[in-house]
Every structure is written in C-alpha cells, then in structure tokens.
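Excluded from the complex is one protein chain; the other protein chains are retained at their positions.
All chains are identified by letter, namely A, B and C, in their written order; residue positions are counted from 1 within each chain.
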Amino acid sequence: MKARVFVTLKNGVLDPQGKAIGNALHNLGFASVGDVRQGKVIEIELGESDSTRAKAQLKDMCEKLLANTVIEKYEIELR
Amino acid sequence: MKARVFVTLKNGVLDPQGKAIGNALHNLGFASVGDVRQGKVIEIELGESDSTRAKAQLKDMCEKLLANTVIEKYEIELR
Amino acid sequence: MIEITPKIVREHGLSEDEYGRIKELMGRAPNYVELGIFSVMWSEHCSYKSTRAHLRRLPTTGPQVIQGPGENAGVVDIGDGDAVVFKMESHNHPSFIEPYQGAATGVGGIMRDVFTMGARPVAMMNALRFGAPDHPKTRHLVAGVVSGIGGYGNCMGVPTVGGEVNFHAAYNGNILVNAMCVGVARTDKIFKSAAEGAGNPVVYIGSKTGRDGIHGATMASAEFNEDSEEKRPTVQVGDPFTEKLLLEACLELMATDAIIAIQDMGAAGLTSSSAEMGSKGGSGIELDLDHVPQREANMTAYDMMLSESQERMLAVLKPGREAEAERIFKKWELDFAVIGITTNTGRLIVKHKGEVVADMPVHALSEDAPVYQRPFTHRTPAAALGPDDFDSSKPIADSLVKMMSSADLASRRWVWEQYDHSVMADTVQAPGGDAAVVRVHGTNKALAISTDVTPRYVRADPFEGGKQAVAECWRNLSAVGATPLAVTDNLNFGNPERAETMGEIVGAIDGIAAACIALGFPVVSGNCSLYNETNGEPILPTPAIGGVGLIRDVTRTASVALKRFGDVLLLIGDTKGHLGQSIYLREIDGREAGSAPPVDLTHEKRNGDFVRGLIEAGRVDTVHDVSDGGLLVAVTEMALAGNIGASVALPVGVKKVPFLFGEDQGRYVLSVPAADLDRIRAEARAAKVSCVDIGRVLNTPFVEAASASVSLAVLRKGHESFLPQLMRAPS
Partner (left out) sequence: MKAAVIVFPASNCDRDAATALEYFTGTKPAMVWHGESDVPDVDLIVLPGGFSYGDYLRCGAMAAHSRIMRDIKKKADEGVAVLGICNGFQILAESGLLPGTLLRNADLKFVCRPVNLVVEESQSAFTRKYSTGDHVRFPVAHGEGNYFADDETLKRLEGEGRVAFRYANGDNPNGSIRNIAGILNEKRNVLGMMPHPERVCDAMLGGTDGRPLFESLVEALT
C-alpha cells in the first residue's frame, strides 16, 4: 500500500518560505497568485494491506516523528 | 480557486531526506515501512476561475520556478 | 550486446583516432561496457589529454613537499609530525545546470579527495565566477551556488573561511565554481591510492550506487550549446549527512592499520577509482558487480561502472581485516561490501551476473590515455595605455565611492555569512582579510589560506596574468605573516581545440611556473576545467591559485583592520601608476583596456619577505596587500575593517589617479606606530625595499586623499549594499 502524508504549518504560524515563493511568482508576472503556503509531502510504501490499520500506523508516525504538532498539522492519504 | 502543486524528486534521483526518514521510522519500530520519499507541497490561491487556464498557468509556474526539472517532477491538483 | 557503431563512439566523446587506438590496445574491438569505461578514463576531465604535456613544466618539489600532484591531494610538511593536505577542484558545468546541488556536490567531492588521504578537513575555500550582475540568470545562480556550498560545508562542520567572487559577462553562460579543501594529517598516517599486492580484498564503502550523473566526466569535458540546457543531463544530489558519517568512519578505520590503499569515487566513480588504484599499484583488479550496493533495480554493468553517485569510497584492505572494517562502517550506518580482489595480472576484470563484462589492461586506461600537443597561438598582449590615457576629470571622492560599491570590490559579507566560518573553534581570521588563518588544533601554529586570480589580467596577457595569480596568492599569505608553502591550481579555460584558447593555457601555465619557481612555491595538486564556453564564447581565462602558508606562532600574525589612531601608513613596494586593466579604468572610464600590470618576481619576493619578517618579529600587526582597485582602495578597506579613518598624502610630483588607483604589483600597506617609523625605514633601505610614508590613521571617521574626504558611513553603505541589493528579489 502507498500513502501520502502532508505536513503543513498550522494557520497562524508564519510561513516565510510560502511568502517568498508567492513574491517570486508575482515578480515573474503571475498576477493572479494569492496566498501561498509550502509544506512537505512524504510518500511511504507500507507493507500493510488493511487500510484501517495502515491509517492508524500512519497517524502514529505523524504524531511521533513526521509532524511537530506544536506548529504543524498533517493529513493522511492512502492510494 | 485553490491548487496544490507537488514537487518531488524524479525516480532514480537520490533522496537523502526520504532515506533518513525511512531509517528513522524503522528505528521507531514501524517495521512495515518500505521506501520513503520526501517532496514539497505548495498550496496556491489563484484568482482564476477557468480551470484550463489555471492549469496552464500552474504548469508555467512549475517550469519557471517551482521545480527544477533537471532533478524534480511536478504534479498539479486543482481543488 | 549493443553493437558499437561510429555514432556510439562519437556519443562517448571519443574521436575516430582514439577509437582506433583503443582497438589496438585491446587487441580487439571493445564491447559497450569497455567503451564506456574508456570514454570516461580518456575524457579531458580524467586524462588531462590537452594539458598534461604542459603541466609538466610546473615545479612540484621542494623540501617541504611530501606528496606532489598525482595523488588525490597534495601533502606538505608543517613540522612536528603534522602535514597539511589540500586540493582545489571545479564543479562548473553541474553548477550552471543545478546551482544548489552542483555546488554542494563539488564541495563534497573535494572534501573526499582530502580525507581519503587520511586528513581531517579543517578549512574550505571557494572561488566563484558569475556572469554580469544584471544578466537574468545571475541572481538565481548566485543564490543557488552559495546556499549549496553552505548547505554541504556547514553540515560537514568544516569552516568555510574564504574565497573569491567575480562578476563578468564572459561567464554569463558558464559560471565557475571552484572549491578548495584543506586538511591536517600526521605525516606517518598519509594514505595513498596504489593498490599494491595480489589477493587483497577490494571493499566498497559509503552510499549505494544509483544511476546518478552517468557520463558526468564526459559532460564536464564538453562545450555547452543552446540545447545542452534542454537535454539537461542528470545531476547528482549530495547527501552531506552521509558524507559526514563517511568522514568519521574513514578516519576511524584509518586509525587502524587495515588499509593498503584508499581512493574516493569521484568523476567516473567505480571505473576511475579501480583503474587508477590498479594502475598505480602495478596490479590488476577483479570486481564482481553483484556485490555492489545498489539503490535501484536492474542496474547494468555499464550503469554501475559509470555511475557518479556521491559519498562513496573504494579501499584495498589487508587480507583478513574485512570484519573489523565492516564493524566500523556498520556502526556509522554506511554500506560496506567486499566487491573484488587485487590480482597480479595487470588487468581490470569486471564480472556481472556470472559473466565477464569487461576485461582490459589497466595501463591502457590511465597511462596509455592520449596526450595531445594541441596547436596554440600566442595572442599579442594588449598594448599599454598611454601615460595620460585615462579620465582624470572625475572627483576622487566620487570615484572611490563608486569603486568600493562596484561588483568586484563590494563586500562579500552576504556570501560568507551563509557559511559557518567559526565551527571547529580554530578560525583566527574569518573571511574579510587577505588570507584566512586557521589554527592547527591543539597547537600554537596556524595555516593561512588564500585563493587568487585576476582573470582580466590573464586575458590581456596570459603569461603575466599567470604570474600575477601566484604572486597575489603568495602576497596574501605573506600579509598575514605566513610563510607560503605550496599551491593547488584550478585551471579554468575555454575550448583547447581552439589555438587561441590553447595559447592562453600555455601562456598561463608558463607564467604560473615562472612565479612558483621564483617564489619557491611549488604546485602540489590541481585540476583542469576546459571547454568552458557557450556558443563559441569562452570565459575569461581563469587559472585560480589556492595557496597555503604556515604561521609558526599564531600570536604573531597581522590583519587588515586599522587599530590605532596616530599610526603611520607605510607603502611597501614601487608605485608606477599602472592603470591598464585596472578597476578604475573599468568602473570610472568604462573601458577594459591596456596591458596587465607586470610582476617583478625579485621585488615581489623581497617585499614579501620583508613584511613577513616584521610580522614574525611581532613588530607589525596591521598589513594589507594592494590589489584590485589600488592603493586608496586598500587603505579604505583597512579603515572600514577597523572602523577608524585614514588619510593618504600624495608624494610630490605624482599624478593623483595613477598613484591612488594604479594596480602595480608587489605592494603592501602597513600601519605602524610613529615611534617605529625610522627604524622600519632604515631596515627597508638595507633590504632594498621601497618604503614610503603615505599617510596617517585618523581619529575622525573619514578617508581622505588629495583633498577629497569621504565618511566611512558613506563608504560602508555602498560597499555593504551591492550584494544584498543584487540578491533582493525585485518587489
């Protein structure tokens, strides 16, 4: 099974990287660009066929390592 | 309109971050974890209502700035 | 099996003649794997086929030299059983395509060259050349290269202590990224790459092999054209974390006596490391690729032999020591595998899946690589300027401010603040001075390091320019009180198949040789990067010189910062007012013209020895050499560094502009207490060294000269804002 985990900064936490990308896009002439945020996507191959168990494991991984829940939120996607 | 752009290393390109995350997950006892790759996800708000035009613009942004296609590939998702 | 067609041969960058020669040496046609192996070993990058004949003229010996060119890095004695190990290398083409990773892997590669010799890296330098500041690619390239160098070096925990940055339109399509690594080893613990003896295990250590940068070595030897950017050959991604582990693991293994030979896998990876080790050891090597740690599925023998995956080493161990070595590498979480054995057959034999996929004489790959006597023409050196052929109408103050804020003279702080220059807690002089000074850990001595070349001089006159690069480097080391020991070079030029470019190469090498001989400053390592041109437009000839010197007592060194109000400024060395090829002429007159300033090597040596003697005696602590921009720029740099004003008084009868901004060579500015003035002048006279009182250290924050006066604040603002402004995204 393959999973994607998205880790992004919580709303309210400043994202200078997203802002820098937004500015750069503006400078390149992409005028319609509004807010930009940057996060991480982690693609994981999982030797697990049960999707409930997989989800539980992934949640555990996020809480323990993949996200710092002081500042980040995460989202899990099985594919 | 909101879009997500995923920028990940091309297959075959070394992903030191993914490798290190995979090892760390193993050490934490997640034995079923296989290959891990890390990429970026960029969330963009776009003042554009036509999805064909939006896609074309996003593709342009990827080629020009968001990805270095020497080593990275990208994927665009409109939501 | 893939059939070898003339097209395939061409695609491997081999000429018809070269292919014929390969068939002769092999006694048959090579197969595809063998062709690939020949192509990288015989590439310009690995074989130095255009320059080898000329490089022989460089002096490479001296009582201090332990190891000259030919190993992974040069080794020089610094007393007490310590040795300094250093080398410089380019990563120009990859950095243009992917600036962050290109520069990062350049840093990683040169570090491996140094620690593979048994040395712990203690300092990094980087010499960078970018296109015109306003060229659309420049900002992106500067940002990527600088953060790539920092990204790798900072993680390794080796301070990056200096370098050079130049901008010139000639580099628009071909930037230069030259990195230098300096390490320290014990003289009785130097490791070499000769795989001597038969029956010894060949082991692979480090990262797994992927399909990275296959044909990187041939790419580095090919001219760019419009569509190489489209083709975008694969660039390697660096992993400084793994390299740091590799460094520590290698040093731990080296502390045992299990190693016979060791060599990093750089350009042309497994191929060049095994062929070179076998060739140097006069032995043969048999590899079984099935045991190579692989990152990807279905890798072919061709892929594995030509892969340029980073962070890998090849070693030959004493038989029976495999388990001990494996323990060390497992502890550091690195791959370790016995992948072959040394033989006495003189052949490189490669097996894959039970079949012999390559069987070739080791010698044919390295020793028998072609050497070319390429035709060359010496261009007539640019004509000298007439005595009044410069603009003297502009106010001195305006010129000074403009020059201090110009691309080549402005502060490089924006760059070096992104490099950790104080890690390892031995950096005595950080970037910003003439030479970086790094204490040898746990001792009272220090190494001084500088990289130099003035490409516009080399373009105007390759021979004088080559001399000047060495002389300026020697001067920068002398200016901090170091005894210059030896140099590494990085010869960056255009296409050697062009007679004019070849003439630049030959002329510069001759100039370098002349200066190295006269100054007792031998070349112990180096690197050539040719074919730096895009659409037939070559770069400025850029033979970068990296020099290392020794300071015996680290408490006796000098820095550029003015320190005391009331000090006298002394100018050492003759001033004729040479404005040809000067920054003044370019920035104020808007011309790149005239002859390169000549270097009188006898004076150079005399002046440097004199200045160094004063520093070593503990009598002078403030010195700056005079280089780009001339005397007033040097004095201004001293004032800014010390945050104290200074005034320069013109000797009677001299013309303002040539005196203040001429770039005559072999000169230094000293700041000395007035009470010492007479004694120093008398000593200079006795030593036949020109020594002129040219000014004072002020108690007001101004730089004054020829009735011009500019505040330090104004000078600093311009000087410090060029790079930040260039790098700020337009908003």
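The definition used in the following text is that a residue touches a chain if its C-beta (ideal position, glycine included) is under 8 Å from a C-beta of that chain, and two chains touch if they have at least 3 such contacts.
Since the model is a prediction, treat every value here as computed from it, not as a measurement.
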Partners of the unshown chain among those that are drawn: A, B, C
Of C:33, C:155, C:170 or C:479, the one touching the omitted chain in the full complex: C:155
Of C:24, C:134, C:333 or C:367, the residue in touch with the unshown chain: C:333
Identified contact with the non-displayed chain, of C:54, C:295 or C:439: C:439
Selected residue (touches chain absent from view) among C:245, C:460 or C:530: C:245
Positions on subunit C where the hidden chain makes contact: 147, 150-151, 154-157, 239-242, 244-245, 332-333, 416-428, 430, 439, 554-555
Interface residues of subunit A (partner: the chain not displayed): 13-14, 16-17, 20, 40, 64-66, 68, 70-71
Contact set of subunit B toward the excluded chain (per top definition): 16-17, 20-21, 24, 27-28, 38
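As a working rule, only the chains that are shown with their structure count from here on.
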Rounded Å distance, subunit B centre to subunit C centre (Cα mean): 36
Rounded Å distance between subunit A and subunit C, as computed from the means of their C-alpha atoms: 41
Where subunit A touches two or more other chains at once, by residue number: 24
Two or more partner chains touched - positions in subunit C: none
Partner subunit B, residues of subunit A touching it in the complex: 6, 8, 18, 21, 24-25, 28, 30-48, 57, 60-61, 64-66
Touching residues (chain side subunit C, partner subunit B) in the complex: 97-98, 101, 207, 210-212, 232, 234-239, 241-242, 295-296, 309-310, 333
Residues of subunit B defined as touching subunit C within the complex: 9, 12-16, 19-20, 23, 68-71
